[in-house]
Every structure is written in structure tokens, then in C-alpha cells.
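Remarks on the structure that follows.
A single protein chain has been omitted; all remaining protein chains appear in their positions.
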Amino acid sequence: MKEVRIGLVGTGYIGRCHAIAYAQAPTVFPLKGIIVKEMLAEINEDLAEKKAKDFGFTRFTADWHQLVSDPRIDVVDICVPNFLHKEVAIEAIKHGKHVYSEKPLALTAADAAEMVAAAKKANVKTLVGFNYMKNPAAQLARQIIENGEIGEIVHFYGTHNEDYLASPQTPIDWHCKKALAGLGALGDLAAHIVNMAHYLIGNIREVAGDMQTVIAERPDPQAPSKRAKVENEDQASALIRFESGVMGVIETSRIASGCKMGLTYVVTGTKGSITYTQERMAELKLYRHDEPVERQGFKTILVGPSHPDYAPFCVSAGHGFGFNDQKTIEIRDLINGIAAGDKLWPDFEEGLRVSKVLEAIAQSAQERRWVQL
Amino acid sequence: MKEVRIGLVGTGYIGRCHAIAYAQAPTVFPLKGIIVKEMLAEINEDLAEKKAKDFGFTRFTADWHQLVSDPRIDVVDICVPNFLHKEVAIEAIKHGKHVYSEKPLALTAADAAEMVAAAKKANVKTLVGFNYMKNPAAQLARQIIENGEIGEIVHFYGTHNEDYLASPQTPIDWHCKKALAGLGALGDLAAHIVNMAHYLIGNIREVAGDMQTVIAERPDPQAPSKRAKVENEDQASALIRFESGVMGVIETSRIASGCKMGLTYVVTGTKGSITYTQERMAELKLYRHDEPVERQGFKTILVGPSHPDYAPFCVSAGHGFGFNDQKTIEIRDLINGIAAGDKLWPDFEEGLRVSKVLEAIAQSAQERRWVQL
Amino acid sequence: MKEVRIGLVGTGYIGRCHAIAYAQAPTVFPLKGIIVKEMLAEINEDLAEKKAKDFGFTRFTADWHQLVSDPRIDVVDICVPNFLHKEVAIEAIKHGKHVYSEKPLALTAADAAEMVAAAKKANVKTLVGFNYMKNPAAQLARQIIENGEIGEIVHFYGTHNEDYLASPQTPIDWHCKKALAGLGALGDLAAHIVNMAHYLIGNIREVAGDMQTVIAERPDPQAPSKRAKVENEDQASALIRFESGVMGVIETSRIASGCKMGLTYVVTGTKGSITYTQERMAELKLYRHDEPVERQGFKTILVGPSHPDYAPFCVSAGHGFGFNDQKTIEIRDLINGIAAGDKLWPDFEEGLRVSKVLEAIAQSAQERRWVQL
Partner (left out) sequence: MKEVRIGLVGTGYIGRCHAIAYAQAPTVFPLKGIIVKEMLAEINEDLAEKKAKDFGFTRFTADWHQLVSDPRIDVVDICVPNFLHKEVAIEAIKHGKHVYSEKPLALTAADAAEMVAAAKKANVKTLVGFNYMKNPAAQLARQIIENGEIGEIVHFYGTHNEDYLASPQTPIDWHCKKALAGLGALGDLAAHIVNMAHYLIGNIREVAGDMQTVIAERPDPQAPSKRAKVENEDQASALIRFESGVMGVIETSRIASGCKMGLTYVVTGTKGSITYTQERMAELKLYRHDEPVERQGFKTILVGPSHPDYAPFCVSAGHGFGFNDQKTIEIRDLINGIAAGDKLWPDFEEGLRVSKVLEAIAQSAQERRWVQL
């Protein structure tokens, strides 16, 4: 079986999730390739060495340029801060590497477009870490829609709300800086729900958005007595129209008190509807309008081995499903895509498509008009 | 104690609810006036007689003009089809009657404005049947907001979704006809959530809307083989900004499969949030961000005697609260307003304000631009 | 139509609920008799007069003996403290009155048996106020069971838990005194869930119980520095077997922190199951095992006009249902039973049967063995 040699760049929060998934994947799935944790890169030698040991990588470096040019690397896995995604990806592609990047693909759609072009030219494979669509519940939602079980789709409502900046006393951090984060809640959070909308319903044609920086200034952690300016939006909402004509609304917020993992969606069709919240990631609610009126109601389906990609984790239904398990499915896709040519999606093109939607919302909010995609 | 002599015009679905509330109110509340069920009007003599007996009204008539001009009537209670609200109200006001009208106040904001002007000129009292804001849970929500328990408000999301026209096979009815209903889901349903937004957050300053007639034609009940044109929107969504600058979204649908009584709201503040769905009308969820992080979470509060207007119905908490109970609170307000001068709200001015918001959404959807109020 | 002349004895918490239901019933239902609020009795003349006015009763008295012997009374409605139920009922029966008594029927099964015997001898009609089984959701549960929709019943779990005495600092009151209340949580609360078990599954054959007075002493409201002895159980549990052989468990508590109206049941059958909690009295959850495994799940059914006894209150589904609405259905049964001979249930025999089960649980707990009924 073919080896897939991974070069991991960045070992923070999400890099750690990738490492857990690399560890878990080969036992969970019968992969079509062998994962080789070849090398990782971190900001300095000591940390890199420690992380290589923690994550089981053979080699390490404090210079990511070395990693992306290493001949024994097949895939560069980008888990660095968002503002560096583009630079690392372009460089990796130059060296003919396949690239697996965390979301958002880049700080701007223009940057994302360059990445797509580079990957296309170099004919390398790409994958973006939109892990929530890998969840069995999300796959089940799509199956229900594709089967026509809820009829023709007439409406989509989706959110990605969290509350990590809900308190005005929370100090400023990189999320609030344009140069480091690009957009605010839109880039950090809404990327996921836009991807989910694409996955479940299809591409988006036009948007009318509104957005707001609610907390204009926050304590400066460097100078506690001072306050620093927040440079991007705390929350945004948009009316959307899909290419199919379906209406919808997308909302996002990083100050949504009480939402810890508020990726939610309601998909309405002529024959039924489904509702989902990521905070209960192991269940999906389904309503069928064609049941006798006296027995109609939302049914709570617990994901189990009869649903996509659950059985490899556990053969009993309702036993739960975790965040890292989603990432493990994503890694399965990555390995099977690289080693055996299985379809890799969401790829950089989807990452670009998502970026365009997010920028269109921001542009629409500024110009106060509908924006076409 | 002063008598308040009621003249009820219309005894269908909602007229019946009024009758139940008139029956219940004097036992539930220590009213400041005596309800006298003086006269009712229906489409023909026989039905009027039957209904007078069922509802306990002393006199009846098949001609509402007779009722509104009767000297022994103090309040005209309008439960006729929406397209007749204006005519009956204006005529009643001419005769110096106080008017209690079901929502929507009229088919258009222009009509509503005439009604407001007439009432003002005649110096009569008015009330509109936005009953959902009378619910103890809604009153509790407002109390929490006013107390500052969830900090400064930063976002409002509200819906009024139902599914009475979800199936494309459901025959056309008056809801779908402009001459009889005016707007579609906006007029029939969204009126409630706009009023609730006003009640909880304040007045709305501007909107950007989208709307859609999803099922363009429906079976004609008169001619089963034919299909008749649907003349107004099945669903609508709007970005909104309150006068205070608070951002929000309002959605409405009459084809929202699975929503039986989908009046819902999420109010987010800098210190917490509240969520509510009318389908569980006896509970409110409250989140406080200032609790220790390891004990944060949404709390499900069951309404009870420590909350507004619940104790008169039942002295034990969590024993439930019903649809007609809301209407009973509304009747209490009506009687105390007429007999003792207590504040009457939502009055015709609020009815007009709601109509303006609904029309602004429809206009915005057609002109594809933000519309100011 | 025949008049049914009511004599109400006691106008406290539950008497008030009766009054609300008498007021509401004739408008909600097409009754088979005319409710005449003839007379009420209270502890003194002044209170009786005030209550007669509040509740719309024609006459009043401070002496219930006068009421039960009044020739113009058809039904004596007993809402006095539990320890007086028997005395009032027996006296009323002596005068040939039909009797409608609140639960528990009496403080002991022996007393209840005397009441049953007296009613039988006098050939009067009886009804006990087990209102929770009148709820559309409970009627739906029974319908589902009777239809065989969940197969053969294999298990019942039921509770009636509240928390009105949860805090050890709550002063002692009549609930804790044997002479005034008889049993503790069993008599006050479990009576309802035992009746519900009878209604849904059938009669109980044997029990094995356990019970506990957790808070042995409570502050004495008369002498704040002293503590008074609690004389009956705070909580009880019982293994039960129905006559059909079905296994089950019943639990009750008045110190169940967090339970405001914790009447709940889970009924399991070979083909499905239903679960219910009175705190969400307008919904019932239904699971069908014969659905395809990948679409199995509990369905949340909102009560609506397609379910028993809901439509007279509201023609739209999911609009909610309140505590007093249950009582209104009970009053409908009372009037139709007295005026037109409709079946009256739960009658005194059922009240006695419930008392026997409760005493068997208490006896079993003391003797630490199974007790047959």
C-alpha cells in the first residue's frame, strides 16, 4: 500500500486535532494508504522537538520552508495562523506538494484565488478542513435531502455563533486584527456554515448582508489601562439566494452569549424539514409532512451504524460522536484521496467559493445593496 | 363597578377564543369593570342566535351596522375577516365606540393610518389582539431585558413560522388572495413577531427584505381540476435595524414544514441571552455569561406564580399555561383600560407601526434595497 | 336542557380552579346540561360572600351543612382540605346529592371504602378530580396504547415529583401532619400517577415499596425557634406488577429539587414506547420500533385539533394547552354525566382503588415485603 508522508506545519489548537486524527484514523478505517508522520514544523526547535515527540512525528524543524521543500513529504498540512495559509500553501505547491489547509483558506478571496490557480497549475490535490460536514449527522442530512424525503427545498437558515468574545472585558486578540484574521466572525466562523450550505443545498448566487462591530474597543493585553481598536465585525447576517432560487438566511457572531458551538441549520422542504445543532452533534431532527396529521412531529434521530461513517467508530447506535471523530473522517478522505485518487472535497475551489460568499456579505453590508456572486 | 358592554362582531376561530376569554376573565382576575356580553353579530340570523347562546351574549344581529350603532355597546370587538377590519372599526369609531380589533389591524398601512386618525379624532380607546406578548414568559423576557440581566442588547432573531400551507396540494384559500388578506405570511404571521420585537427591544428603523411565493398555484377548491394563482408571499425574511442600532433578523413562513406555532425569538446581550419558542409557551431559556465558566449554560425557567400574570391562573409553578389564557390576560387589559383608564397597549398606533414594518419589508424585497421607516 | 346546580364547598387553591373551569366550560364545549352556580360555602360569611361574587355563584353560606342539604343543589363539589372530604361527601350523599370530590378521596382507604359504599347505596353519581388524565396528551397516550401502536406493553415507569418541601428550612405545614393529610407524598402526589397508571395500563396487582421521611423536623411557623416533627413520608418508591403481569416502578417525592410538576411516565411496548412529562403538557414523545432503523427516533407530537378534546379550545395545532383547560374537560365530563348519563370516570371506586395502592405501598415499606391488592 502506498505511503502518504505528512508534513504538519503548526501544532497549536487545530494542529493538535489533526495529530489526534492521524493517530486514530488507521485503527478506525481501512485506509487506502499508509499514514507516515514524517515531519512537523514549529516556531522554534525546542517546541518542534517536543511536539514531534507528543504527536509521533519522525522529524521536526523550526523552518517551515525546509519542510515544504523536503523530498520525503507528500502532503503539507497547514495549521498555522490564518494570515500565513497562503504563503505556506503557495510555497508547498511550488514544490509539488499536495496541500491540506485549515479554514479559512486565506484572508481574502483574491489570495484564495491565487492558491487555487497555483494548485491547478501544479496539478496537486487540495483539501480544506471544513470538518463539520464530515459528521455522520451532516451526511445523513444530505442523504435525506438528496432522497427527496423532505420534498423540494424551499428555505435554509444557518448560523455559526460562538461567544468567545461576548464579554466586552475580554482583551483584544488576533481575531480582531485585519492583518492577522481578515474578516471577523465571517471569516472565523461563518466559513463553516457557508460550506455547510453549499454541501446541503448548493451554491449561493447573491447575498444582502449587514454587519456590526459591537464592541468597538477592547482592553489591550499589552497595556492593561489602554483599549485597542477592534478592526473587524463581531456579527453579521445575510439574506441569501442559492443558484436554485432557494431563499435563506445566514448569521454569524462571536459575541453570541450562550453559544459554545452554535453551528446550526434548519432546512425546509415541501414535504418536511430537518433541524440540527452542533452542540448535540450526534442527533438530527426530522419532520415528515406526509405522516398522518395526528402523528406528525419532529423525530430525534441518534446517529448510529446505519448512518454514514459511524460504524467504524462504534457498532452501537446512540453511543455518541466527538469533535475529533469528524477530523478522523476528514483524514480518511485525505489519505484515500492522495493514495487512491478518491474524490477530495471540500477542495481549494470550494474554499475560494466560500471566501467569495463571505466577502460578498461584507461588501453588501458596506454598500447596503445586494451583491451577486 | 362600571359595566363594559361588549359588542362582538364575528364568531369564527378567533371570535370563539375571545368568547372563552370573556367567560374566564372575571373568575381569574379581580377586574376593574364588569363584562357585559351585550350583543354579537354574525352573517345570518340563525348562526348569530346559535352563537349568542353558545357564548352567553344577550342579544344578536345579522347586521353588524346595527351592533356598532347600538347605544348600549361600549366596545366593539372585531373578529371578522381581515379585509373588513377597517370598515367595521371606522364605523364603530364614528359612533364613539372603543375598538378592540384582531390583528392585522388592516390590509395596508394606509388603511391602518386612517383607523388611527379616526380613533384619535374621536378620542376612543383601542387595542389590537397581539396576544403572544401577554404570555407570562414574554413578560418575563421583557423583565429580564429591562433589568439589564443580559446586559446591553446586541442582536434579535425572531420568527413566526407555521406550516398550514406547506403542502403544494393544499387548496387555495383566502390567505392567498390580496383582496382578502393583503400580504401573505407577513400579514398573517409576521405581524406577531414584529410586535414582539417592538415589545422586547423597541421600534425598528430600517429593513432589507426578501420574499417569495414558493407555490405559485394551488388546487382551486371550486374547480378541482383547475389551479388558482397564489397572490402573495409564502415566506419572507428581513435584516432589521432597531432605532437603538441593534441588529437583527426576522423571518416568517406559512410553508415551514413542522412548525405548528413557530413564534420564536433569541435575544442576545453582552451579559447573556434568552431563547423562546411558543410551542413550549410555559418556559423561557436564560443564559448568564457572568456565571463561572464551568457552570455556564442555558437555564430552562418554567413559568410560575413568581412571574407576571401567572398566579391568578394557578398558584403552583410549572403547571402549564394555555393559548386562551393569553387572551384572558388581554381581556383583563381591555376591561381595566376601558373601565379604569389603565394603559391599553398594543393600541392602534402600534398596529399601524407593525403594518409599516411589514410593508417596508415587502417594498424592500421588491425594490431590492434597504427601506427606512 | 337540564340544569345542573352546583354547590361548591371550599374556595381555596383548587376551588378557584374549579370556578375557572365552570366559567370556561359552557363556552368551550357544547354541554349536555346547563351549569348553575347555585351556592358556595366558605369558612365565614364575609369570605363566602366575596368568593360568591368573584366566582359568580348566586348564594353563599358559612355552613357547608346547609349547602349539602339545600334542595336546589344537584352536585356537591368538594374542595375542602383533604381531612374533611369524607365528612362532607357522606353528608351530601345522605341528602341524595351527586358528589364531585378533589383527590385524594380520603385520608385512608377505609374511609374511601365507606364513601364508595354510601354512594352505591344512595345510587348517586361520583367523580374524583384526577385532572391530569383529561389532558389531550394523556388521552392520546391511551389511544396509542389501545391501538397497539407500541405493541404489547412490557413496562411502566411513572413519577409524581415536586419540590415544595425540598428545602429543610421550609416550615412545617398541614402536608406533614397525619391527622390532616394522611400519607405524605404518596397521598398528595402519587395519587395522580397511580390513577394515570390505571388509566393507561390497567389495575395494579401487587407492590413492593420503600419510603423515607428525609427531613425529620422542620421549623415550626408558630414558634420560630422550635422544630416540629414531620409525620409522614417525603418520598416513596415502589416496584409494581399490574394485573396483566406488566412490570413497573412508581416514584413520588415532595423534596425532588427542580421538579415543579414532575408527573412523568414512560410506557414501553414490544413495538415502541411513549414518554411524557407534565411540565411540557402539550407534547407527547412517541417511538416506533418498526420504522427503518436509519430513521428510528422519538417523535415529539404537539397536541392539536386532531387529538382528543383539543379542538374545542383552539383549532390550530401546537398553540398550547393549560392546567385549567384539563379541569374544564373534567367539568364537561361532570355535567354530561349528571345531565345526560354519560360515563363518569374516575369515580369513587377508582378513588378507592388508588387509595388501596397507596396504602399497600406504605404497608409494604413498613413490613419490607410485597403486598397484594
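So that you can tell them apart, the chains are marked A, B and C in the order they are listed, and the count of residues begins at 1 in each.
One rule holds for everything that comes next: a contact is a pair of C-beta atoms (placed from the backbone, for glycine too) under 8 Å apart; a residue touches a chain by one contact, two chains touch by 3 or more.
Keep in mind that what you see is a predicted model, and the values were worked out from it rather than measured.
*Asks:* Just to verify: which one of B:I93, B:L107, B:L286 or B:A362 makes contact with the chain not shown?
*Replies:* Only one listed residue reaches the unshown chain, and that is B:L286.
*Asks:* Out of A:Y199, A:F313 or A:W370, point to the residue that touches the absent chain in the complete complex.
*Replies:* A:F313
*Asks:* Thinking of the whole complex, not just what is shown, which of C:T61, C:Q235 or C:N336 touches the missing chain?
*Replies:* Residue touching the chain left out of view: C:Q235.
*Asks:* Give the residue, chosen from C:E251, C:E283 or C:D309, that touches the chain omitted from the document.
*Replies:* The missing chain is touched by C:E251.
*Asks:* On chain B, where is the contact patch with the chain that was removed from view?
*Replies:* Interface residues of chain B facing the absent chain: 140, 283, 286, 293-302, 304, 306-307, 317.
*Asks:* If the hidden chain were put back, which residues of chain A would touch it?
*Replies:* 13, 16-17, 19-20, 22-24, 26-28, 30, 54-56, 162, 164, 260-261, 278-283, 302, 304, 313-325
*Asks:* When the complex is taken as a whole, what residues of chain C touch the one chain not shown?
*Replies:* That gives, for chain C, the contact residues 150-151, 154-155, 157, 163, 166-168, 208-210, 212, 214-215, 234-235, 237-239, 241, 247-249, 251, 253, 255-258, 268-273, 275, 287, 289, 296, 298, 368-370.
As a working rule, only the chains that are shown with their structure count from here on.
*Asks:* Please list the single chain whose C-alpha centre lies closest to the global protein C-alpha centre.
*Replies:* The most central chain here turns out to be B.
*Asks:* Fitting on CA atoms only, what is the rotation between the copies chain B and chain C? Please report it in degrees, nearest 5.
*Replies:* An angle of 180 degrees brings one copy onto the other.
*Asks:* Could you grab the centroid distance between chain A and chain C? Build each centroid from C-alpha atoms only and quote it in angstrom.
*Replies:* Here chain A and chain C have centroids separated by 54 Å.
*Asks:* How many angstrom lie between the CA centroids of chain B and chain C, rounded to a whole number?
*Replies:* It comes to 35 Å between the two C-alpha centres.
*Asks:* I'd like the Å distance between the centres of chain A and chain B, where a centre is the mean of that chain's Cα atoms.
*Replies:* 41
*Asks:* Which chain C residues reach two or more other chains?
*Replies:* In chain C, the residues touching two or more other chains are 283, 302, 304, 317.
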